[in-house]
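What you see is the complex with one protein chain gone and the rest in place.
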Amino acid sequence: MAGALIVGLLLLVALLAPVLSPYPPDAINYRHLLSPPSTEHLLGTDDLGRDILSRLLYGAQLSLSAGISAVILSVLVGVPVGLVAGYAGGMTDELVMRVFDSIIALPPLVLALTISAVLGPGLVNATIAIAIVAVPTYARLIRGQVLSIKNNDYILAARSVGVSSRAVLFRHILPNVISPIIVQAALGVGFAIILESSLSFIGLGAQPPTSTWGSMVQTSFQYLELAPWFVIAPSVAIFVAVLGANLLGEGLRNFLDPNQKKAAQKT
Amino acid sequence: MTVVREYSRGVGERGEKPLVLRVHGLKKHFPIRGGVFSRITGYVHAVDGVSFDLPVGETLGFVGESGCGKSTVGKTVLRLLLPTAGSVEIGGRDVTTLSEHALRPLRRKMQMVFQDPYSSLNPRMTVGSIVAEPLVTHGIAGGRELTDRVATLFAKVGLRPEQMTGYPHQFSGGQRQRVAIARALAVEPDLIVCDEPVSALDISIQAQIINLMMDLQDDLGLSYLFISHDLAVVELIADRIAVMYLGSIAEIGAKEDVMRNPRHPYTKALLSAVPLPDPKRKNRAQIVLNGDVPSPSNPPSGCRFHSRCHLAQERCRVEAPELKSGAGGHAVACHFRDIN
Partner (left out) sequence: MTAAALKIRGLCVQIDGRFDVVKNLSFSVCPGETVCLVGESGCGKSISALSILRLLPPVARSVAGEIYFNGQNLLGLPESELRRIRGNDIAMIFQEPMSSLNPLRTIGFQIAEVMMLHMGWSRAAAWARAAELLEIVRIPDVPQVLDGYPHQLSGGMRQRVMLAMALACKPAVILADEPTTALDVTIQAQITGLLAEMQQKFGTAIVLITHDMGLVAENADRVVVMYAGRKVEEAPVQEFFQHPAHPYSRGLLNSLPQLGAANSCGQERLKEIPGMVPALGDLPSGCPFFPRCEHSDGICREQFPSYESVGIDHIAACWHPRAMEENQQ
């Protein structure tokens, strides 16, 4: 599984950033402003003479953790809400879903922008904004799954035994609807990284001197002609991370899909 | 609040045996929603006034074609569906008005076995924990005792206790149905509603499960509400049989009466339509009904069967026949019950 490999490597690199980085990420060196890649600075230096490789490695920590925690946050909110809405049905369901529909109707970037503008710039707020944008996706996905299995006989059987609604939800429904959520979450990390980069690019994400890949692209953009390596490095990092997350999602989908598993067993 | 009726102490009219279940005037209408704001545009009259009682240790078979409401009767009896009207008394207590919470202890008395053993078992739970769940839910057993109880249940339904750790997909249809039966037996219920429990199984497995169910009834004194479209199976296992058509009972009585001496034209047609595994009787006179079962959202006026009945007359179109009881509790809902 290429996706798992890429994501695993990225996580490892992020974790080992202090060990792997040749320089401190914020060590300013005025003698090497915007110097091209060399043996000294493998990916060159930025406008303040900081080593881009080191910043990239430390940026991985922030970018990845922002992406992952945004997804965790939205799953933690979206899954229970979708679960309850789907199982309860009726007015609860109508209400929750109409609210989520109206969130989905807005373009994600515009919405994230508005929310982080209201909350104020900063990586934490950006992460919260991204999480809010993604909540309806998970809620809707899980609601659809719940609707498709809630009339299965084993749910009825559990109810006829007298199992409480909460136990039905968490013991019988959740384990049977969670695999598409896992897939979606993996794909969602990629989406969150892009959104975070976009917010940082606009200046609503990580604030200097801390930097994520997105904010690195932002600063580098002014030197596009002067120092192309400066913009290429974080862009490639974002690209690889998103690609890895998507591949991981696809891989998980194939791995978790019960139909494919069944087909494999039958033959 | 309904007044306590004279029979609600659990003794039937026939007096001898106490009743495990008494159903009176049961109705279940499902709303049909349509339009922009999901307005209710009509009702499906799935069950429309059904009354019967079931003495302890007996089996009442419900037969009828798809859409006649027999499964809905079963689910409403177990309060998996809320009845629109009527009463369901389990062991003398009306369960239709109880809250879900108040109902929980009563759920121990009634259980269900479903048709499709592939969808009735949670694919993510081991079969052992599926059977254990009712015991845990009702706080009947825990720890070591729980495992022992589940093992005993497994043995009772013809499974090996070592199989407890397996997942449903590792079992065949017949074995899964055994697991479902073990789950139903776990809480030692008085009543088991069996909704087409053998129709999804192969013939050779069907016989095994029917035998198992009959043995369990003998050993444990269970009462069954046995819902099936297969008349031969119902005839074998039931003491009394109710024939349903479009939400109401067309004929009900002891199985010998209903099978040997059917009085309702629908029962007769149903019986004669069943292909018999005997080529010598191939050319027997068969009543072939015309047309389809009408939609339960718009049932025919008067007698619901009149649109397909060869005896139908003007009166049938206007007036719905009563389910009138005759000798031995053999009741028929037909204006011409005595003529044919």
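When the chains are written out, they are named A and B in that same order, and each has its own residue count from 1.
One rule holds for everything that comes next: contacts are C-beta pairs under 8 Å (C-beta built on N, C-alpha and C of every residue); 3 or more make two chains touch, one makes a residue touch a chain.
Owing to the predicted nature of the structure, the values given are computational and were not obtained by experimental measurement.
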item	value
Contact residue for the chain not shown (choose from B:Leu270, B:Cys309 or B:Val332)	B:Leu270
Residue in contact with the excluded chain [from B:Asp148, B:Asp202, B:Glu322 or B:Asp338]	B:Asp202
Positions on subunit B contacted by the hidden chain, ascending	65-66, 172, 174-175, 202-208, 210-211, 214-215, 229-233, 235-237, 255-256, 259-260, 269-271, 273-282, 286, 288-289, 291-293
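Just so we're on the same page, only the chains that are shown with their structure count from here on.
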item	value
Separation of subunit A from subunit B, taking each centre as the mean of its C-alpha atoms, in whole Å	51
List of subunit B residues in touch with subunit A within their complex	75, 78, 80, 103-105, 107-108, 110-112, 114-116, 119-125, 133-134, 137-138, 169, 180, 183, 187
Contact set on subunit A toward subunit B in their complex	152-154, 156-164, 167, 171-172, 175-176, 258, 262, 265
